[in-house]
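Have a look at this one before I ask anything.
A protein chain is absent from this complex, but the other protein chains hold their places.
Note that the chains take the letters A and B in the order they are written out, and that residue 1 is the start of every chain.
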Amino acid sequence: MSKKLLLDKINVPGIKTFEVYRREGGYQSVEKALKMQTGDIVEEVKKSGLRGRGGAGFPTGLKWSFLAKPEGVARYLVCNADESEPGTFKDRYLMEFIPHLLIEGMITSSFALGSNVSYIYIRGEYDWVADILQAALDEAKQNGFLGKNILGSGFDCEVYLYRGAGAYICGEETALLESLEGKRGLPRIKPPFPAVKGVWGCPTVVNNVETICAVVPIINEGGDAYAKIGVGKSTGTKLISACGNINKPGVYEIDMTISVEEFIYSDEYCGGIANGKRLKACIPGGSSVPILPANLLLKTAKGEPRLMNYESLADGGFITGSSMGSGGFIVLDEDQCVVRHTYTISRFYHHESCGQCSPCREGTGWLEKIFKKIETGKGEMKDIDLLWDVQRRIEGNTICPFGDAAAWPVAAAIRHFRDEFEWHVLNPEECLVRNFGLAHYADALEAVTS
Amino acid sequence: MSVQFSPEKLDKINELISHYPEGKHKSALIGVLHIAEEEFGWLSVNTMDYVASLLKLQPIEVYEVASFYSMFNLKPVGKYVFEVCQTGPCMLKGSDQIIDYIKQKLNIGVGETTEDGMFTLKTVECLGACGYAPMMQMGKFYKEHLTPERVDQIIEECRNNSARNN
Partner (left out) sequence: MPEEQEQLFTITIDGVTIEVPKGTTILNAARQIGPSVAPPAMCYYSKLEGSGGKCRTCLVEVAAGSTKDPRPMPKLVASCRTEVMDGMIVKNVTSEKAIDARHGIVEYLLINHPLDCPICDQAGECYLQDLSYNNGEVGTRYEFKRRTFVREDIGPYIQLHMTRCILCYRCLMVADQLTDSRTQGILLRGDASEISTYISKAIDNDFSGNMIDVCPVGALTDRTYRFKNRVWFLKPVDAHRDCDKCCGKVTLWNRGEEVFRVTSRKDPWGEVQIIDGKAAWICNTCRFEKKKTDDWIIDGPTKIDRHSVISTNHYVEKVIPPDPLKEVLFGREPLLLMDIQETSEVNSQDIDLSILPGPATSTTFIERDEQKEIEEADAERLAINDHKKP
């Protein structure tokens, strides 16, 4: 069993309530932090090696130290709880089942950053989760952890909930800030970065829910202790939300030393592929990251076992590797069609593009249409090359990384599964009723698991 | 027809506005639109103009925002809205079959409302419940691990509920 830092108390009955949470040792990090110098708190977070859990994996301590501190200007901490990346549902799990952990992290982090008013931007669809959080916020306030002069420290702290209203792009931090200002969620052109000019033109830090929750154990146990867990630059524990064709979909906290194979097949985690099927492919970090066929998923191109951490998942770059992304682990069994799956993902990006810049606005729609054509048996060989070309010219040419996120899954699907695309073209009628033979991708699997 | 929030809702709106710095009341817009949807079911031009006047915004600013976010309905919808997720992870677990089943059961297409105004079927993109797929959103809550039987049951419950409330 790997060590749990965030979910260790999740099964304690009544942990949603302030009383039980506090009894279980909750809110200690706030008490501890309020006695520290803010600079030292940032230092602890730096030492912990914590990397942003929202997808980009940027070192959190470093991000905090970039926050501009002009005289007389308010600073803001905004928690990114917009969680909309297909395959990702870990933040919801935290907020729904242990809401006080996030609030504790928010208070501690707000103090470290000098933010007197902080916001949690939660996706609008998580309506009931917002109610749970609101109830927890009210409790925290009644108990003196929020409001003016909290715990007599002289520090004023308010945390407000902000509900989005259905837009994946508002997960992008500058779009989120626009949305927080009550506008359309259009990503801003950077620079200036939020650390200098964020919400209402004030310096702002945006962090993922899990990142902020991780601040709690870091302050409680020290940055060094946190850094000891995991390997290399993948310190601490990571939540993985596993879904797709596995026996036990759900949210798992792992320390980043276990192998992908163990994660998929062990009973502690996914419990193997559902219905006795074989593994075909997997998207290890949310819909934006490249899909990998079974052989490359379990072993890197060098033949080493692939581990569930930032470096190992990215080993081989985007040619033979993928990325940790947001921790949304999507597993496809042998009966699944990669073309169809990628089509739904393209449709998702088409639906969610903000439409501000031309390559993404026009390109995502085009990708979806070509996919639909191939998927419905009307494709031609040239369409596969066209897909490649269209995604290639979106990638890197857009305002925000959404364009890349829309392009990468398409590129990876063609890179690793081109024969499946071609099979669709060559078998226009069959592809409507049957899937492409899979032995090819699962072959390597036998060797690994036997 | 003029629209008007109840005093409780107006209090809630003032509370929302107080969350933001002086002069930044536009931040309350999305929250107020949520409240308006709750109160009126959907956002008519009248409603949006009313919201604009409450927050001292140009009406176009409200239209722009309301039309950007997928949760806001700019057209009337049925009493119960089934928003079935159709993105990859749900598709892997058979969301297509669920959508087909609902279509056939309610005899409506995607985006349509039943004649009695009870049900609207919509397809949506990932709602963050991929591990509990296939799933749909109905009002405030998620209905997860859908099967045809479960869909039958949900439809039944809705009908009963609405019969009771009438």
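We adopt the following convention: a residue touches a chain if its C-beta (ideal position, glycine included) is under 8 Å from a C-beta of that chain, and two chains touch if they have at least 3 such contacts.
Note that the structure is a prediction, hence the values are computed from the model and not measured.
Participant: In the complete assembly, which of B:E15, B:E39 or B:E64 touches the absent chain?
Facilitator: Checking each option in B:E15, B:E39 or B:E64, the one touching the absent chain turns out to be B:E64.
Participant: Specify the residue from the set A:K9, A:R361 or A:R415 that touches the hidden chain.
Facilitator: Touching the chain that is not displayed is residue A:R361.
Participant: Of A:K148, A:R393 or A:R434, which sits in contact with the chain we cannot see?
Facilitator: Answering carefully, the residue with contact to the hidden chain is A:R393.
Participant: For subunit B, which residues lie in contact with the unshown chain of the complex?
Facilitator: Looking at subunit B, the ones touching the missing chain are residues 45, 58-61, 63-64, 67-68.
Participant: Need a quick check: the contact residues on subunit A for the chain that isn't drawn.
Facilitator: On the subunit A side, contact with the omitted chain comes from 167, 184, 189, 350-359, 361-366, 369, 386, 389, 392-394, 396-399.
Keep in mind that, in the parts below, only the chains that are shown with their structure count from here on.
Participant: Roughly how far is subunit A from subunit B, centre to centre by C-alpha average, rounded to an integer in Å?
Facilitator: Centre separation, subunit A to subunit B: 25 Å.
Participant: Mind listing the subunit A positions that touch subunit B in their complex?
Facilitator: Within the complex, subunit A touches subunit B at residues 74, 83-89, 91-92, 117, 119, 123-128, 158, 160, 162-168, 179-185, 200, 241-245, 249-251, 283, 287, 328, 330, 332, 336, 340-342, 344-345, 347-348, 351-352, 354.
Participant: Quick one: in the complex, what on subunit B touches subunit A?
Facilitator: 19, 21, 24, 26-31, 33-34, 64-65, 68-72, 86-89, 91-93, 125-133, 137, 140-142
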